[in-house]
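For this depiction, one protein chain was excluded, whereas all remaining protein chains were kept in their positions.
Order as written gives the chain letters A, B, C, D and E; numbering starts at 1 within each chain.
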Amino acid sequence: MEFVIISVIGVLFGCGTYLILQRHLLRVVVGLSLYSHAANLALMVSGGLKRGNPPLLTTDAPYVDPLPQALVLTAIVISFGMTAFATVLAFRVRQVYGSDAVDELAGGEE
Amino acid sequence: MVTRFFFNIILAFAWCLLQDEISLRQMVIGSLVGLLAMLFFPRSFHQERRYFRKAALSVRLVFFFVKELLIANWTVVRQVLALKLAIRPGIVAYPLSLQNDVLITLLANMITLTPGTLSVEVSPDRQFLFIHFLDVADVEEEIRIIKDGFERHLLLIAQ
Amino acid sequence: MITPFVSVIVLIGITLSILLSAYRVLRGPTIPDRVVALDNIAINLVAAIIVISIRAQSALYIDVALVLAILSFLGTVAAAKYLLRGTVIDASPLHTRRPG
Amino acid sequence: MPGFLLISLILLPLLGSLVSWPERWRQRLAPAYSLVPILQLLIVISLWATVQAGERIQCSWPWAPSLGLYVSLSLDGLSWLFTGLISGVGVFVFLYAAFYMADDPTLSRLYRFLLLFNAAMMGVVLADNLIVLLVFWELTSVSSFLLIGFRSHRAAACEGAIKAFGLTAIGGLVMLFGILAVYAEHGTFELSALLANSTPISTAAGLCFLVGAFTKSAQFPFHIWLPSAMEAPTPVSAYLHAATMVKAGVYLIARLTPLFADDPTWSATVTSVGTVTLVWGGVLACKQVDLKALLANSTVSQLGLIVLLLGLQTEIALFAAVLHILNHAAFKGALFLTAGTVEHEAGTRDLRQLGGLRPLMPTLTLAATLASLSMAGLPPLGGFLSKELFYEGVLEADLLLRGNVSGISWLSEDGFPLLTILAVTASGLTFLYSFIFFHGTFFASASHPPEQPHSSSHAAHHATLGLIAPIVALSGLAVLFGLVPSLAEALVTPAFRVIHGAPPQLHLALWHGLTPALGLSGLTIILGSSAFLLRQRFLQAAREYQALYSFNRVYTDGLTGFTHLSHWMRALYMTGSVTDYIRYLLVALIAGLSLPLWYFFEEMTLRADIVRPEYYELGLAGLMAVAGIMCCRTRSRIVLVLSLGLVGSLMAIFFVFFSAPDLALTQILVEAVSLVLFLLVLRYFSVLRPRPYAPRTRLFNMGISVGTGLLVSLLLFAANVGPSSPSAIPSYYLANSYLLAGGHNVVNVILVDFRGFDTMGEITVFSVAVFGVLALVGLGVRGQQPLGAMFLFSFPSPILQSFARLTLHLMLVFAIYLLLRGHNAPGGGFIAGVLTAVALTFQMMAFHTEALLQEMPWKPLQVVVVGLLLAAGTGLGSVFIGYPFLTSAIGHYSFPLLGEVELATAMGFDIGVYLVVVGTSLGIIRAIAED
Amino acid sequence: MQVPYILDVLVSALLLLGLFFLLTGTFGLLRLRDVYARMHATSKSTTFGVVGVVLAALLYLRYLGLSSGLKESLIVLFLFLTAPVGAHMIARAAYRAGVSLWQGGVVDDFKKWLETNR
Partner (left out) sequence: MMPPDLFVLFVIGPVVTAALLAAFHKWDSFQRGVSLAVSLGLWGLSVVGLLSLLQEVSPDGGGIGGGIVVLRMGNWAAPYGIILVADVLSMTMVVLTMTVGVAVVVFSLRTVEQAHQEHFYYPLFFILIMGVNGAFLTGDLFNLFVFFEILLIASFALLALGSQPGQLRETVKYVVINLIASTFFLISLSVLYRTMGTLNMADLAHKIQTTSGELDPTLTILALVFLFVFGTKAAIFPLYFWLPGPYFQPSAGLSAFFGGILTKVGVYAIFRTFTLIFRHNPALTHELLLILAALTMLLGVFGALSQMDMKRILSYHIISQIGYLILGIGLLTPQALAGALFYMVPYVLAKSALFLIAGVVQAATGTTHLKAVGGLQFHSIPLSILFLLAALSLAGLPPLAGFFSKFIVLQAGVEIGRYGYVGIGLLGGLLTLASMLKIWNGVFWGEETGDRRPVSLWPLLPGIVLLVFFIVGIGLFPGILYSVAQTAAAQVADPRVYIAAVLGLKE
C-alpha cells in the first residue's frame, strides 16, 4: 500500500510541478494545492500504513500510529490557510495588475 | 416564543440522533446546545400554528412518499437499463396551488425523487413549478398524481 | 460470515461506479454534466465510507459519511451557483418578485 | 605617564575632531583646530630625549584578551620620526589651510576630517598590536576617502576617493590575511613580541603585508590612485598624499624589515617593486601638465625610491631611506602648498596656462625653487644628501656586493649594473620634472594663457603671508637639512637604529670626497639638464603616448568590465520570472539528490511492515492520479477547480482507509471551503486560453515535472526501504492519552495537549490568513468589473432558500456536537469550526452576505481575536500557576440533569481553536464575496 | 465479531442491492442523452443505492452494539432532502448556462415562460 500511495504522491507532485510551471496564475495556485495534498499524503505515509483501528481508545487495539494523523491535521490546516491567502492574492493580482499571466509578472529585477 | 421553543425541541431531538441516544439527559443537553445555537445565531422565525396536527400530517406524508419512492426507483432502473432509450424529454409548467416556500420545496423534492420527473425551477411568483419529464408521453397522468397526491397532502399541512 | 466478503465486492463495485462516473467527468461534454458526475462520485464515496464502516466494524466513519454528504451537496450547490451567477455568494439581495 | 603621552597623541586629534563650533563662530574659530598638531608637536619634542637614548616607551590596555587583542602602543625611534612628521607637517598644513580656505564654509569640516586622519596616522605609527595597527590603517583609508571626496559635488573627486579607498582596502584585506597567518604561526598580534622573538615569519605572510604597504604607498601597479587623489583640497594633498599617509606603507616595510632581514623573496619583491615605481613614476611625472598631477606622480616615484632602498637592506640603503623620508616630507610638503597657493592666486594649476609668476611672488618663487632643487637632488640641499646615499647604496648593491645581497641578485646578474642605470635614469627624470615644475610656474611664459587673465596682477595683492609662510618654513627645512647634515642625521638616527638594529657607522656630510656616487650625481645633472633643454621634443610625444598605456585605463576598463560582467550574469539568470526561479530550484533539487539516492539504493532492504493494498484502493489511487492529470489537461477554469476538489475528496477516502476519521472529516471540510473560495474568485481570472510554450520549453517543463515527481517518490521509497530506527512515541501516546490527558481520541489529545503548541501555531497561521486577506482586499485599487459571465436575469431559488432556513441550526448543533466530543471521538475545534463556517457560508450562498449579519451580528475578526486570546489565555493560565505553557488540567463535575461532566482546560483551548476557525473562514469568504 | 446468519445474509443483500442501484445511477449517467436526463438517474438511483447501503450498516452496526442507528437514519433523511435540491440547482444552472435539451425534446414550457417574463 505504501508504494501505491508513494506512486500517487509522485504523480501528484509531477502534476503540481507541471501546473506551477504554467503561465496561468490560477494553474499555479492549483499546482500548489496539489503539492500540499501530496505532501499531506506523504506525511500520512510516514507512520507506515498499518491496518488497525483508529487511535480512539474506545475501540480495541491494535491502533494505527496517531502522530502522523495529528501532523497531517496541522499541515492540512496550515496549507488551507496558505492556499486561501494565495488564492486571494492571485485574484487581487488579476484585479490590480490586470493580468494573471505569470510571465507578465516578470520583471522587478531592474 | 412558541416557535423558538418548538424549534429548540427539534434541535434537541437532532442532538439525540447525533448522540445515538434518546434520553432525558441528552434532551436536556441538546436543548441547551440548541439554545446556544439560537442565541449566537438569532434569526426571525415565522409564526406557525397547530404544530401537532401538522406533525401528524407530516408523518402521513412520509409514508405516502416512501411508497411512491419505491415505485419510482424501480421505474428509473427499468428506463436506464432498457436497451432502447425511447424517450421524448421536455419541460412542463406545473401550476402550483401551494404558496409556502418550505412546502413548495418539499413538493419539488418529492417530484424529483419520483420517476421520470425532475423539478427544474419555481417561478418567482410561485405560480409554476417547471418539471423536466424524461418522457412527456405520460405528462397528464403524472401531473394528476402530483396534484392529488403530494400537493394535496402538503396543502393540508399548509392550512 | 459473508458480509466481509460481500463488502469487498461492493467496494470494488463502487470503485467501478466511481471510475465510470469519472469518465463522464472527463468527457463532459458540458460543465453541468461534469458537475453531475462529480456529485455522483461524491455520493458513491459516501456509500463507500459506509461500507468501510461495516467492514471495519466501526461506527466512527458514519459521521464522515454524513459530513461528506452535506458537503458534496454544498459543493454541488456552489458549482451550480457559479454556473448561474458567475459567483457563489451575492453581496446584496437579488431582485425578487415575491407576492405579499 | 609616557603611556599617557602616547595615547594622548591619538586621543587629542580624535577628541578634537568631535569638537563642533557653534554655527555663528564656526568659520572664525576653525583655525583653533590647529592647536592639536601644535600640542602633538610639543609632546613629540618632549619625547626626544627618551628616543635618542634608544629607549622604547610601551603601554598596553586589554581590549579583548580572548581574541588576543590589546590596545598596545609603543614608541621607538622609527615611530618617533613619523609622529614628528605627522605633527610637524600637520602644524604647517593646518595653519596653511586656515588661509587657503578662509572664506570656505567647509573649512571647519576639513579640519575635523584632517584631525580624524591625524589620529589614525598617529595610531598606525604607534600601534604595537597588529590588529590595532590595522584598525588605524583602515581609518587612514576612511579619512583619506572622506578628504579626497571632500568636494563631493565633483564626480572626479568621488571617483578618485573610491579608487583610493578601493585599492588601499585591497591592501588592508590582504594584510589582514597576513596578520591572521602570523597569529596562526606565532599566537600573538604584538609586534614587539614578534620582533623580540625573532623567529622567522613565513614569506607568504610577509608578502601579504607587502601588498598592504604597496597599496598604501602607491607602489606600482597600485600607484594609480594617488594622482586621482589630487581632487582633494591642496592642504590635504600636501599632508596625506605627500608627507604622511602614503608613508604609512613605507613605515610598515621599515617596521617589518628586521623580521625579514634574511628573506630573499621579501627583499627581491620590495626592491623590484620600488625600482619599477621609481622609474615609472618619474616618467609619468614628466608628462604632466597639472601641477598637482606632476607632484603626485613625483611622489609615487620618490616613494618608489624609499621602498627600493628599504629592499636593499644594507646599512647605507636603510639610512638613505630614513633620511629621504624626512627630506621628502619637507620639500614635497612645500611644493604641494606651492601648488595650492598658485592655484589660489592664479586660478589654475595648468602648466600650459601658468608662467611668469616670479615678479608677482618673489618669496614664493624662491621658496619653491629651493624645494624643487632639493627634490632634484642638487647640493647643498637636503635632497642632495639622500640622493648621494641612494647612489652609494645602489652602487654597493650593484658593483660591490655583486649579488651577495641575495634578494637582488637578479638585478645585478653578471655584474651588469642594471640597478645603477635605472637609478640614474630615474634621478635624471626627477631633475627634469623638478625643473619643469618651478620653471614652468614662475619663470617661463605661459604657452596657453587663460582666456580671461584674472590671474597675474590680481594675484599679487592676495597672496597673503599665511599662504606663503608655511611654504617658506618647509623649504627652509629642506635647505637646513642640507646645510646642517648633523641635524637631519640626529633626527633619523634613532629610526635607523630601530630598522637596522645597530647604530649607523656612517656620517652625513655634504662633501664626501670624489666618490663614484658624486660622479653619478654629476651625470644626473648633465642628463637632467640636457633633457630639460630638449624637453619640448619628446614631452609632446610622451603626452600623447599616455592614451595607449595607462594603468588607469586598466582600472577603469576593469571596473566597467566587471560591471558589465555582473550585469550580464544577472541578466542571464535573474530574469524576474518566478517560473525560471522555480526551475532553478527544482533542477538544483533533482541534481543534488539523484546521485546520493542512486548510491542509497545500492544497498536497500525492504521493510517488513509494508501493507498489501486492496483492489478498490488501487482503483481509487488510480482515480486520484487521473484527477491530478485532469488538472493539468483541462482548459476550463471550473473543471480545474473541481478536479482539484476531486483529488481532495479522494484523499479523504484514503484517510478513511488508513483509519483516520479526524483527518477524513477535516479534509472533506477544508476541501469544501476551498472549493467555495475558488469559485468565489474564479470569474476574476481570465479563461485558460491555450498559450502553449515553445516545444523545447514544454519538454523541459515536462522533464522537470517528471523528475520532481520521480524524485519525491524515490525519496519516500528510500524511507521505506532504508535502515530505520523504531519509534517510541506512538505507544507512549496510546498508553497515556487517557491516563494522563483524559481523552480517548488520541489524535485530538495530541492536537490540544501533547502537541498543543503546534496547534497554537496553526491557528495563528490561520488567523493571519484573515488579516492578510482583509488587507489584500481592503487596500489598493478596487477590482474592475467581474470578467466572467453573469446572468442578470436570475432570481434566488425559493427551494434553496427554504432548505437553507431549515438546516442552519441543525448544522450548528452538529458542529457543536463535533466540538464537544472531540476529546473522545473524531471531531474537535477545527472540524467544528469549519463546519460552522460551512453552515454560515451556505446561508450566504442561498441568500447573500448581508444575511450573515442577521445570523451572526458580530464581525468575524472579533471572533478570531476572541479565539486567539482564549487559546493563548488557556495556555498562559498554567504559566501563572507555575506550570509550563499549555499544561492541562481535568476535572469531573456533577450537574443536575446533566450528570457527570468532564471539563478539561484543553477544552477551552479547543474552543479557542473553534472560534479562530469560524472567524477566519467566514472572514475570508465574506471579504471576497463583498469585494 | 459474529452475527447471526440471517442478519449476515440480510446485510449482504442490502449491500448488493445498494450497489446495484449505485451502478444503475452511474450507467444512467453514462448512457442518457443530456444532462437533465442524466440527473434523473443520479438523483434517484444513486440516492436509493446509498439508502440501501446505509440500511445495511444500520442493521449491522446496531446489532454489534456500535450504534443505535439513529445517525444512519439522519443520513437517509439528509440525502432525501439534498439530492433533489442539488439536482434542482444544477438543472436551473444548466438551463441558464444554455445547455439545451436533447434534440428529441418536444415540449419546453420554461423557455416560453422565460421569453414572456424577461
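Just so it is clear, a contact is a pair of C-beta atoms (placed from the backbone, for glycine too) under 8 Å apart; a residue touches a chain by one contact, two chains touch by 3 or more.
Keep in mind that what you see is a predicted model, and the values were worked out from it rather than measured.
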*Tell me the shown chains the invisible chain touches, ordered by label.*
A, D
*Just name the one of D:Gly249, D:Gly304 or D:Gly756 that touches the chain not displayed here.*
D:Gly756
*Contact residue for the chain not shown (choose from D:Leu15, D:Ala64 or D:Val901)*: D:Ala64
*Would you mind spotting which of D:Met101, D:Leu194, D:Leu682 or D:Leu716 touches the chain that isn't drawn?*
D:Leu716
*Among the options D:Val174, D:Met245, D:Leu337 or D:Val747, which residue touches the chain absent from this view?*
D:Val174
*Absent chain, residues of subunit A that touch it*: 20, 25, 28, 32, 35-36, 38-40, 42-43, 45-48, 67-68, 71, 74-75, 78, 81-82, 85-86, 89-90, 92-93, 96-97, 102, 105, 107-110
*Which residues does subunit D use to touch the chain missing from this display?*
63-67, 69, 131, 134-135, 138-139, 142, 145, 149, 152-153, 155, 158, 161-162, 165-166, 169-170, 173-174, 176-177, 180-181, 183-184, 562-563, 565-567, 569-570, 573-574, 576, 578, 580-582, 584-586, 588-589, 592-593, 596-597, 599-600, 603, 712, 715-716, 718-720, 722-729, 732-733, 736, 753-758, 760-762, 764-765, 767-769, 771-772, 774-776, 778-781, 861-862, 864-865, 868-869, 872-873, 875-876, 878-879, 882-888
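Note that only the chains that are shown with their structure count from here on.
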*Can you name the chain that lies farthest from subunit E, using the mean of each chain's Cα atoms as its centre?*
D
*Which pairing of chains accounts for the highest number of C-beta contacts?*
A-D
_Averaging over Cα atoms per chain, report the distance between subunit B and subunit E in Å._
15
*In whole angstrom, how far does the Cα centroid of subunit C sit from the Cα centroid of subunit D?*
61
_Whole-Å gap between the CA centroids of subunit A and subunit D_ = 41
*Any chance you could list the residues of subunit B touching two or more other chains?*
14, 18, 20, 105, 108-109, 119, 121, 124, 126
_Touching two or more other chains - residue numbers and ranges from subunit D_ = 659, 661, 682, 791, 794-795, 797, 799-800, 803, 814, 825-826
*Within their complex, state which residues of subunit D touch subunit A.*
570, 574-579, 582-583, 586, 607, 609-613, 617-618, 621, 624-625, 628-629, 631-632, 637, 640-641, 644, 647-648, 651, 654-655, 658-663, 666-667, 670, 673-674, 677-678, 681-682, 684-686, 688, 691, 693, 701-702, 704-706, 708-710, 712-713, 716-717, 719-720, 727, 729-730, 733-734, 737-738, 744-747, 750-751, 754-755, 758-759, 762-763, 765-766, 768-769, 772-773, 776-777, 780-784, 824-826, 830, 917, 920, 924, 927-928
*asked:* Taking the touch rule as given, give the residues of subunit D at its contact with subunit B in the complex, in rising order.
replied: 795, 797-799, 801-803, 805-806, 808-810, 812-814, 816-817, 820, 840, 854-857, 897-899
*Which part of subunit D faces subunit E closely enough to touch in the complex?*
791, 793-794, 797, 799-800, 803, 807
